[in-house]
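Of the protein chains in this complex, all but one are displayed in their positions.
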Amino acid sequence: MNLAFDIVLGLALLLTALGVFSSKDLFRAVVMFIAFGLLLALVWVRLDAPDLALAEAAIGAGLTGVLMIDAVAHLSANTLQNDQRDDQYDHSPKRPLWLPVISCVGLFVLLLGAIRFRPEASVSLPDMVRDNIAESGVEHPITAVLLNFRSYDTLLEIAVLLVAVVVAMALKPAAEDRVHQPPPAHDPILHGLTARLLPAMLLVGMYVLWAGSYMPGGAFQGGAILAAALVFLQLAGFAVDRYAASLLRLGLALGFLVFLTVAVSVMIGGRPFLTYPEGFAGQLIFFIEAMLTLSIGLILFSLFSQNPPHSGAVGHQGANHDQ
Amino acid sequence: MIEAHTAWYLASFVLLLTLIAGLLRIWHGPNPADRMLAAQLFGTTGVGILLTLAQAMQMPALNDVALVLALLATIAMVAFVKRMSPQQGPTKSQPEDQP
Amino acid sequence: MRYLVPLLLSTLVWWILTEAAQAWVVGVPVILVSTWVAVRLQDTDSGSAPTHRLNWFAVPRFALFFLWQSLQAGLDVAKRTLKPVPDINPGTLYYYTSIPHGTARYFFGAIVGLFPGTLCTEFSEDTDQLVLHVLDTDVDIALDCRRLEREIERLFKLPAADQQGRPA
Partner (left out) sequence: MIYVQILLVSLGCLFFIVGTLGLLRFDDAYSRIHAITKADNLGLGLLVLGILPSALSVPQGLKLILIWVLVLAASATASYLIAHYIKQHQLSKLPHGARPDTTADGQDAEPDPTNERGPQ
């Protein structure tokens, strides 16, 4: 039964991927991609990787969808202004088909070969992790690897996210260039839901962070939920970005700085870079993770909020109560 | 009497099939709201699949994944309603929407 | 008092989430922050509209009513879907509600979508009129809606409106 499940799941994943690529309607491709994200989360579940499933559920089903919908809204607003030239793009002359086909087949053969002739691993990494997990300060192997055994990976990931958001902020038009647009219509039902759902989101985000020490969860997943909560808040018409702008910059640097400070300050005690003193590892990891969660949440949120708002938003109905 | 976990797999398999059938609505539309509605269906069905898989695979952590999915499944919908305006959408070009 | 209910709810949710793992070192700060956020958001909640307080003792009754009605709703949809030709007769209903402006009415507008055959499509801040989409115009949906209104009045400790509003 589970084999049938896996086969159908894999086929469905391919089907949605095909749908994303073959759809000429951008919005359809975006919704297909949301479906793809959900199926991918299920695939991670079936591959025994609930950590990734959690991250994919938070990022794929929540944030990526929002970012893409926003992008499509921007794009369609622009193409309308440009007199619908997109017809030319859609029916562009046929590109040669053999190039992608050959490269795909080649890649497939290479992958097969890589699987067939893979070398014997000289050390068994899972065994090493299992043997050393007692020293890592946490009980969940994934968190132990990410924040203790190979913590420079996580450090660099944060750096990458930071760079991404700096680029996003650089692309943002200056404040005076932006078209002043009326705030979106006030929707009491959405407003009410947000006011009640947000504390729950906060709790769940922090729970996922806490859970990272013992079971699937962690800073990245918690941060994604935090970011989603902030996005929700902004979409529902609460004025988040207005007074949060300065806090945002602080939060953006926070995770990185704390990580770096802890990593360097242990060197003062004569230890190598990024090793934790015995006995404190658990607490230190949790502290770093908490800061990372905040930082990741703010970074992901600002990827959304730094978008210039466009004038095509649905906003011609009702009075604006919360302004 | 089939084994318990097989029964749970069966349930999640049925749910997966309904989810795949929902892809048809995403593909055919006809308008963005219909597609978004199908995505909403995916959220609820995905929660169902995760809950049954949690039983089938004896992995309680999947309940947390389901919880996160339940919390966040609406966000895409809210973004759509707030940001997307159908008058401007590329969906105006109807011909290619036909099956 | 304003802090009590959010505090209790946050604590309960944290307890459920951690599955009673005694994670209070992390939990207490998180619960306090979430309580503060909840109260803060409720302040900005409704703007000019009044906030109605929930009557917690009426919740079980409403939950039962809701469960029964959502069962009805699901069966209703199933009955219509499984016919060889989908048996629907959709239409629009302009419904005048007796529930006062504020939280209770927002609640009505949202939850009516989970009750048999009704769906709120338009919600006016100024008048008492709601636009409902109904699955079958042949069914007297307004009767069910009024029953829901009675239950919501109980849930929110509102004065009952039967004596003035009930039609002949």
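Letters A, B and C mark the chains as written, and numbering starts fresh at 1 in each.
Following the convention adopted for this analysis, a contact is a pair of C-beta atoms (placed from the backbone, for glycine too) under 8 Å apart; a residue touches a chain by one contact, two chains touch by 3 or more.
Please read all numbers here as calculations on a predicted model, not as lab measurements.
Note that the absent chain touches A, B, C when the full complex is taken as a whole. Seen from subunit C, the chain kept out of the figure touches residues 13, 15-20, 67, 70-71, 73-74, 76-78, 80-82, 85-86, 88-98, 109-111, 113-114, 116-117, 119-123, 127-129, 131, 133, 135, 137, 140-142, 164-165, 167.
On the side of subunit B, touch with the chain left out of the figure occurs at residues 4, 7-8, 11, 14-15, 18-19, 21-22, 24-25, 31, 33-34, 36-38, 40-41, 43-45, 47-48, 51-52, 55, 60, 63, 66-67, 70-71, 73-74, 77-78, 80-81, 85-87.
By the touch criterion stated above, the residues of subunit A touching the omitted chain are 187, 189-190, 193, 196-197, 200, 314, 317.
The rule is short, and it goes like this: only the chains that are shown with their structure count from here on.
Taking the mean of C-alpha positions as each chain's centre, the chain lying farthest from the centre of subunit C is A. Centre-to-centre separation between subunit B and subunit C, using Cα means, comes to 24 Å.
In terms of their C-alpha centroids, the spacing between subunit A and subunit C amounts to 32 Å.
Within subunit B, the positions touching two or more other chains are listed as 67. The residues of subunit C that reach two or more other chains are 17, listed in rising order. On the subunit A side of its complex with subunit B, the touching residues are 1-2, 4-5, 8-9, 12, 15-16, 19, 23-28, 31-32, 34-35, 38-39, 41-42, 45-46, 50, 53-54, 57-58, 61-63, 65-66, 69-70, 72-73, 75-77, 79-80, 86-87, 90, 184, 190, 197, 200-201, 204, 207-208, 211, 215-217, 221, 225, 228, 231-232, 235-236, 312-314.
Interface residues of subunit B, counted against subunit A in their complex, comprise 6, 9-10, 12-13, 16-17, 19-20, 23, 26-27, 29, 32, 35-36, 38-39, 42-43, 46, 49-50, 53, 56-57, 59, 61-62, 64-65, 67-69, 71-73, 75-76, 78-85, 88-91, 93, 96-97.
For subunit A in complex with subunit C, the touching residues are 186, 188-189, 191-196, 198-200, 202-204, 206-207, 210-211, 214, 238, 286, 318-319, 321-322.
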